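First the structure, in the form of structure tokens, and then the observations on it.
With one protein chain removed, the remaining protein chains of the complex are shown where they sit.
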Amino acid sequence: MHDIYAILTGPLAWLSFAVFLGGSLYRFISLYQLARKKDGAVFQYMDLKFALRSIAHWLTPFGAKNMRMNPAMTVVTFAFHIALFIAPLFVFAHVVLIEESFGIHWFTLPDSVADILSIIVVLSCVFFFARRIMRPEVKFLTTWVDIVILIIVAAPFATGVWVFHQWAGFPTMTLVHIFSGELMLAIIPFTKLFHMFLFPFTRGYIGSEFGGVRMAKDW
Amino acid sequence: MTDSTPVPDNEIDDQGIIQGVEQLSPEKIERIINEVLSEETGAKLKVYVDTCVHCGLCSEGCHYYVSRDKDPKFSPAGKVKQTMWEIMRKKGKVSPEFIKQAAVIAYTQCNLCKRCAMYCPFGIDIAYVLSVVRRICHRLGVVPLYIQDTAHSHSVTGNQMWVKDDEWVDTLMWQEEEARDEAPNLRIPLDVEGADTFYSVIGPEPKFRAQLIYQAAMIMNAAGEDWTMPSMPGWDNSDMCMFTGDYEMMERLKKMHFEAATKLKAKRIVMGECGHAFRSVYDMGNRALGWKMPPIPIVHALEYYHELFSQDKIKIKHKFDRPVTLHDPCNIVRGRGLHEMARSVVNSTCKTFIEMTPNREHNYCCGAGGGVINCGPPFKNARLDSNKIKAEQLFAAKAKGAEVVIAPCHNCHGGLEDIIHHYGVDMELKFLGDIIYEIMEKPEE
Partner (left out) sequence: MNTTVKQMILLFLISAGVLIPSFSFCDDYMNIDEEAFTKKQRPFVSFNHDEHNEMAGLEEDCALCHHMYEDGKLVEDESSEDMACSECHAKENDPKQMELAATYHKRCRECHVEKKQGPITCGACHKKVK
């Protein structure tokens, strides 16, 4: 237990951050270079104003027609993504670990709030999973990779809750928690989770096309 | 009500596709696919494929999906899954049979209308992805017969409908003569240098709808427009090569068209009421030629009519008195934002205007666009079954009192005509030009 803990919080933690940051940077640069080489026009049509206009609409809950057509999905996906960022960044346990290692800390959430946010993430993943197997149009697009990714995303939150509530076997679960969190970070650059970085560009580009050339709304 | 039975999706009765596929070998497929993917595409395609989170939210955006009882095979991402995902996953090692299906999907199950780009949270441009599939099929020689025939016509004659050079001039002169009965001073000025307006039309106008040239001449005449039409190839602004994936030909055609106007030192190009032709000169063709925006101002008929009314260049006797509704053509609404101008013109010319819903950017495509109607009879039934929602939309407008559908786009006309007939909607279809011609004051002498 102690050895595994040492590895998980030592070399593996560094490795996962390195893979996450390095991998993201690598993918970013290689896509940028490819775009420069092959899709020069994209840079011609990109327009900051229209890009931001489109992004703003799509980051506003119910800001696009499709969001109003799928209210359940909209509520869940916003709750999911907000909780997904807020909980790990501001949960006391993480911040205190950062303080221990680097001597810096920032705002922390009351544990009960972090707990609720984590539960929201887990339940959202259950919702996404249900959607994936119940809605034919989503099922048609689903591969086993989608399911595995969903599990990997839910895992750090589910185990976080487990550990926080000190349910049976929680010390071991802490190790699982740390590992699953590291795994999740590490796969981001190489899976569809990379959408977190590409979103501003895909949305921004179609926003620029619609705004600047097509003079139409895209929401 | 229906005069057809749905064609099963796996039965293809198109010789262009069937014979094209017979000539394929797995090696050729792999080579061509990898050529297209590595030489003609780049980060854009990669990002669109990699970013997609497989959420299915684009489905409701597509009239095929909605009309086909939410069959996931017809959802935008569903169509990409059956084509591009597979192609990329297998790095081009797909079978001739696969290409056959891919061609049917890319050419006949997507109008490239870009509505789904407004429904995907990431703004993934499915129409672009499916255009790449079309490009691959074109390079493989697997293109539906009827649309390939129009592409051949483009490459031989410079126009879509095998109109011969003398036939073109004859048609113009014939329309001029007819119109002079009504407006004795009317001219269709040919090859006038330095005119304000260079007027271009699509191939089917001289072939089947010469009346539209007549009407345009009457309108230009009444407005006192300084205009001209070219006597030589370059008069046709349409472009089926853009839809088959024959981008080299698209470039040639657009070049001919732009050059015809610039040779005559025209100040601008005004085009007839066509959506896809507008897309080809304003969006795709100019880009292929290296112009960020068209090299010479492009004015769609709708914008031109708007100019006539907002600048009082034309007078009307009375407003058109039957209740109308308006179909927003994708290529000039999602493609150029002309929807408010369209409403302004409709309100200037018609007494009662009834909106269909959804409308403006969110209007459903007529199902004909993207070259789908040009794939002809083998796919007609499938096309009509794939746009039930358009019929419902029309029925709803009719229930609110609309009797006439205005569709300022040739393709939309074709598509809507078929839908109105197939589903027994029983509404009349008009161009804006038809209405303006009908109600305008024609100068007597």
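Letters A and B name the chains as they come in the text, with residue numbers starting at 1 for each one.
To be clear about the criterion, a residue touches a chain if its C-beta (ideal position, glycine included) is under 8 Å from a C-beta of that chain, and two chains touch if they have at least 3 such contacts.
On a predicted model such as this, the values are computed, not experimentally measured, just so you know.
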Among shown chains, those touching the left-out chain: A
Touch criterion as defined above, residue of A:21, A:48, A:69 or A:96 at the omitted chain: A:96
Interface with the undisplayed chain - residues on chain A: 1-3, 5-6, 92-93, 95-97, 99-100, 105, 108, 110-111, 163-166, 170-171, 174
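In the analysis below, only the chains that are shown with their structure count from here on.
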CA centroid of chain A to CA centroid of chain B, Å: 40
Chain A to chain B touching residues, read off their complex: 31-32, 34-35, 37-39, 41-42, 44-45, 54, 58, 64-66, 69-70, 73, 135-143, 146, 192, 194-195, 198-199, 201-203, 205-207, 209-210, 213-219
Chain A partner contacts - residues on chain B that touch it in the complex: 41-44, 46-48, 50-57, 59-61, 65, 70, 72-73, 75, 77-78, 81, 117-119, 121-125, 283, 287, 292-293, 333-337, 339, 361-362
